[in-house]
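A single protein chain has been omitted; all remaining protein chains appear in their positions.
The first chain written gets the first letter, and so on, giving A and B; residue counts start at 1 in each chain.
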Amino acid sequence: MSDLTASAAPAPAAPAAEPGRKDGSDRWTQTLRDITGGSAMISILAVVFALVVGAILIAFTNERVQETAGYFFSRPADLLQAVWDAVAGAYSALFQGSIYNFRSKNFLTAIRPLTETLTFATPLIAAGLGVGLAFRVGMFNIGGRGQMLIAAGAAGYVAFAVELPAGIHLIVAILAGLLGGAIWGGIVGLLKARTGAHEVIVTIMLNFVALYLIQFLLRTPGALQAPGSNNPKTPAMLPTAVFPDLFGPRYNLHAGFLTVIAATIFVWWLLSRSNLGFQFRAVGQNPNAARVAGINVKNVYMYAMAISGALVGLAGINQVLGTVTTGFGAGIDAGIGFDAITVALLGRSKPWGIFAAGILFGAFKAGGFAMQAAEGVPIDIVVVVQALIVLFIAAPPLVRAMFHLPTPGTTKKPKIRAVKSRKTNEVVAK
Amino acid sequence: MSTLTEGTAPVPASAPIVKPTVKIRSWKIPITFGGFAVLSLILFVGLGRGQRGELSTFRLSEGRDLIQLPEVALPTFVTGVFVAIVLVLLAAVSAWLVYSHRKISIVLTILFALLFLVGFLAWAASGSTIPVPGLLIGTVTLSAPLIFGALGGVLSERAGVVNVAIEAQLLAGAFSSAVVASATGNPYIGLLAAMVAGALVSMVLAAFALKYLVDQVIVGVVLNVLVIGLTSFLYSQVLAPSANLNSPDVFPRLNIPLLSEIPIIGPVLFRQTIIVYVMYVAVAVVYFGLFRTKWGLRVRAVGEHPQAADTVGINVNRTRFVAVTLGGVISGFGGAYFTLGAVGAFNKEMTNGMGFIALAAVIFGQWHPIKATLAALLFGFATNLQNVLGIIGSPVPSEFMLMLPYVVTIFAVAGFVGRSRAPAADGKPYIK
Partner (left out) sequence: MKLELRGITKRFGALVANNNISLTVESGEIHALLGENGAGKSTLMNVLYGLYIAEEGEILLDDVVQKFAGPGDAMNAGIGMVHQHFMLVPVFTVAENVVLGHEQTTFGGRLDLSAARAKVREISDRFGFDIDPDALIEDLPVGVQQRVEIIKALSQDAKVLVFDEPTAVLTPQETDELMIIMRQLAESGTSIVFITHKLREVRAVADRITVIRLGTVVGEASPTATNAELASLMVGRAVELTVHKNAPELRGTALSVKNLTVIDARNQVVVNNVSFDVQAGEVLAIAGVQGNGQTELTEALIGLQHHVTGSIELDGKPLRGHSVRHILDSGVGFVPEDRTEDGLVADFSIAENLMLDRSSGAPFVKGGNLQLGFRAKFAAEKIHEFDIRSQGSDMEAGRLSGGNQQKVVLARELSRDLRLFVAAQPTRGLDVGSIEFVHTRIIETRDSGIPVIVVSTELDEVVALADRIAVMYRGEIVGIVPGTTPRATLGLMMAGEHAPATEAVL
């Protein structure tokens, strides 16, 4: 038997089949193969296909389309026109609401939708980084909601109840939020490390605990409730603790976006350049080998969940110090904790992938509201499209089959992120 | 957490390799008991509720019952002190048992839990009345979708496919049952539609997990999002404008003659809707199916050791596909509870995370249909307890009551079932 296994053997280039070809064209074929077979093409096709399905849904549920379908055989053109109007109208509203508004003559107002997109993307990226980091350590953090709420509560309290000089106030509020998120995530890591409790259950449960805790605090005077109010809502944040606007008051984009850029760089450094991240990835890929190699798997679980919680917490901080500064209620997480899971999946748990995925989903969100307002298409269609994108990206063979793409030359074994083996459970369940 | 002691147990000479076993003390249970005992001392004794001789009344019958049981009235403070003392004693007993290497019987744990519950109820109901039948009836009703979801999850995971998509199955069931029942005017056809919808969601899960080998947790999460998006979109776009597609008949409560007149049990178990009666059957059928039939043996085999199943000629992926689909049928049926059993109309995201609680019940219940059902009942009980205490005026802020089941679950998962063992091949696609 050869020293290399079959999959590793260099793929025999087939010069014999077409002897006339030169090296250059061969290389081109290979490049084309890489692009079509690799993940970039798959991602684009997945987006396209998801948009097509979305279009079908929009068309089917459009009243005008349904009407014209009634007399399809007498005037088929009407139906086609109606379908085109519905779909094109919706998607152009989506585009104009998220990237560039053609109707506006002034460039500065036309570009406003793009800044909206980045504003929506900010918490998605932060929370996506947190969920993605946990994925890389082999853990599933569904606790985004709880971590965001606790972080928002902590940061918000510091922001409205403590008086500090500008600048320092903002930093202290951010730190309080990060700490809150880290504690809420760290509990999960601690329980998993010390008792073997399954992180999926614990994070789900802590979501509810955090929700009720925040609800309680929001209606308790002296805690989070605005003084003199009966509503379960906090007072407005003090201006000293609010993220400054990046491009002036005409745009919603605030300096929180810079914090997620910093967070992305941090996670990139952590995972690819730091030894802690090396240990994280080792535990995520093979906890048994990590343990044998002297890595303290239990501590890794704790650190990873704490950092994950802090990153998710950053999303909550951005919500209260940047997006909704006039006081918040228990719905401040806005489902971002769950959206973050799809963001992390779409970004394949890689920091810059998550950054891009966050912006894409931010665009969908920004455009979705515009679409709902302009065309009356419910924003929920955006959720459907997002889910479909992730679904198709997760199953490259399916997309290839649908578009008759060639299978890439290197036949890597399928990536299986199997749920931890029994042996691993024993490791953590002492 | 544990200490080491001398080994004993003789080695039988005949067996080639049998190792002697030793006992290692685990202090988890005494510590947990101790925690609750201290809590009860603080709550029941320290806070001193009912020291002016208030009574805590438990109403055991409803007005329309044939057989009327008298109300039980307990002096709040005395009961609390009594319970707290007994709990401390039980915690001490458990510590002694562990110290002397004896097993802590499950009966002791149940006794402890029940006593704490009685003490807590008495403390909470100081000066007022707790309607016990109402508390329990609501428990069963609220548990129904959880139990269906948990059963669906158990079936799927026993076959080796992780089912995070219970939420999606419930929601799909709720949506389609409302629409179909409204359109046909027949709620039974709505039930059928719920099962079909749940099965469809499952089939997508199974197809991606088994054919395309996508990580099963990922598919599950994405399916949840997809179904939430789809149902919300269709709700806003189709249901909301024309109300006649979203006004199904709600199933009435059916009293089963005779059985429904048994004191306490009757109203709780036998004055329910058809959905709950089907639930009883479903629990029994899933249990029987998994552990007493040829089909169940094969399902468990592909979930534990798919290769072994393959080598005896069992088609692993087909068996898994069928089990997952059946799981979806059951979960989908449970979804109908939300529309046809309770609210009477579909609403956006109306399952509100119940699928995740059902998933917790699956794991808490150690992938066993009966245990998962009990776990689901526990969640239902806690939710309904909060409702009941909310009416009589709870001494604890309602948020903390609402929190209770989740905190208890965390304790339980950390303390008792931390090492619960999933089916060995759960979540792993089978590749020859």
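Basically, a contact is a pair of C-beta atoms (placed from the backbone, for glycine too) under 8 Å apart; a residue touches a chain by one contact, two chains touch by 3 or more.
As the structure is a computational prediction, the values presented were derived from the model and not from experiment.
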Sole touch to the unshown chain from A:Leu80, A:Ala289 or A:Met402: residue A:Ala289
Across B:Ala309, B:Ala361, B:Met401 or B:Ala414, the one contacting the chain not displayed is B:Ala309
Subunit B positions in touch with the non-displayed chain are 4, 7, 11, 14-24, 292-298, 300-301, 304-305, 307-315, 424, 432
Where subunit A meets the left-out chain, the residues are 1-10, 12, 272-276, 278-279, 281-282, 285-286, 288-296, 411-413, 423, 426, 430
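Quick note on the criterion: only the chains that are shown with their structure count from here on.
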Rounded to the nearest Å, the gap between Cα centres of subunit A and subunit B is 31
Listed in rising order, subunit B residues that touch subunit A in their complex are 1, 28, 162, 164, 208, 212-215, 217-219, 221-223, 225-226, 228-230, 232-238, 348, 353, 356-357, 359-360, 363-364, 397, 399-400, 402-403, 406-407, 409-410, 413-415, 418-419, 421-422, 424, 426-429, 431
Within their complex, subunit A touches subunit B through residues 57, 61, 140, 142, 191, 194-198, 200-202, 204-209, 212-213, 215-216, 338, 341-342, 345, 377-378, 380-388, 390-391, 394-395, 397-398, 414-419, 422, 425-426, 429-430
